[in-house]
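Heads up, one of the protein chains got dropped from this complex, but the rest are sitting where they should.
Coming up: subunit A.
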Amino acid sequence: MTEEELSEAIAGATGPLRILGGGTRPIGRPVDGALLSTAALSGIVDYEPGALTLVAKAGTPVAEIETALAAEGQRLPFEPMDHRGLLGTQGTPTIGGIVAANVSGPRRIQVGACRDFLLGVRFVDGRGRVLKNGGRVMKNVTGYDLVKLMAGSRGTLGVLSEVSLKVLPRPAETATLRFTGLNEESAIKAVTAALGSPFEVTGAAHMQGATLLRLEGFGESVRYRARALQDLLASFGKAEVLPDEIETWQALRDVAPYHSRTGDVWLYSVTPTEAPALAGQLRGHGALDVIFDWGGGRLWVLAPEGQDMRQTNLRGHATLIRASKETRRRLPVFQPEPVPIQKISQDLRAKFDPRGILNPGLMEHIP
């Protein structure tokens, strides 16, 4: 498929379109429509390791990109999650899908989210127009930043055809500090102290009784910071220092502890110090388990199926990541927006997709 063919397919569409990359992330209100896949729009267009930039067509498999980056000792810094285990999906995750859902993992607290690494997009809007914004350079304030707007818009404003990303070097070494036996409140206190230190923690989580802090960089630096953090956090007990723990961080990234457990999965974004109390409140409402990432700023909540776990008066937001189609029709998947913001979102959709054919309703709640 070419970008022109994508454009023709959208311009010629006579009804709603359900837009897929690899189809591994069915998040949102279920959409009824003809399938439009970008998987055939595939391939790395340009990669300049010395400039830390990579351009790829939207349907390019993430694995292909990661292999190319690894060959140059680089990586996607925002550590995108693979949703297949959690959502029980098959298929090949694409870079366009990651961008469309703004998927970021544990390293987000240190380096930023997917949207922070997105330098440019090409996309086709609801009228079939091929549009571009941003570019392939690291600093660019030319015109409005539609690049950010497209990140996380989940195919409701346009269908991505090409993305350009900033990448970063892989670190020489990784180490993980692990505390065991801290309760949630102490765990969040410990990771908060670590994140408020100058020691550049690139992962801070509390999962299944283990409190984890990740350090990455050159060897001496990693060892120095590990010692410094042990000292700083001595009052929380003695942390073990483990080399790597790649699997542990991957398990956190992909929320592995919930893969084989039934129940809906909710994702909260809050201020970290509010997290322990929120977790308690959610348990009071039946939550089965809580995993804390982003230093407590992100909560993965396992909950009974079909139950509305969204708390009111929340400073932050909640998204229903895993649930049956019926539940995703009945409950708002995304945080309901205040009226003026809702109006802006609707008006933007009407400009980008006047016929309302791109993933209609996916990000809305239609009671």
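For the reader, a short list of remarks on this structure follows.
As a working rule, a residue touches a chain if its C-beta (ideal position, glycine included) is under 8 Å from a C-beta of that chain, and two chains touch if they have at least 3 such contacts; residues count from 1.
Just so it is clear, contacts and distances are computed from a predicted model.
Think of the chain that is not pictured: of "Protocatechuate 3,4-dioxygenase alpha subunit", "FAD-binding protein", "Iron-containing redox enzyme family protein" or "Pyruvate dehydrogenase E1 component beta subunit", UniProt labels it "FAD-binding protein".
Considering A:Gly59, A:Gly96 or A:Gly152, the position touching the chain not shown turns out to be A:Gly152 (whole complex).
Residues of subunit A in contact with the chain left out of this view: 48-53, 72-73, 102, 104, 108-109, 112-113, 115-116, 125, 129-133, 135-149, 151-153, 157, 168-172, 192, 195-198, 217-221, 224-225, 228, 269-273, 294, 297-298, 315-317, 319, 334-335, 337-338, 340-341, 344-345, 347-348, 351-352, 363.
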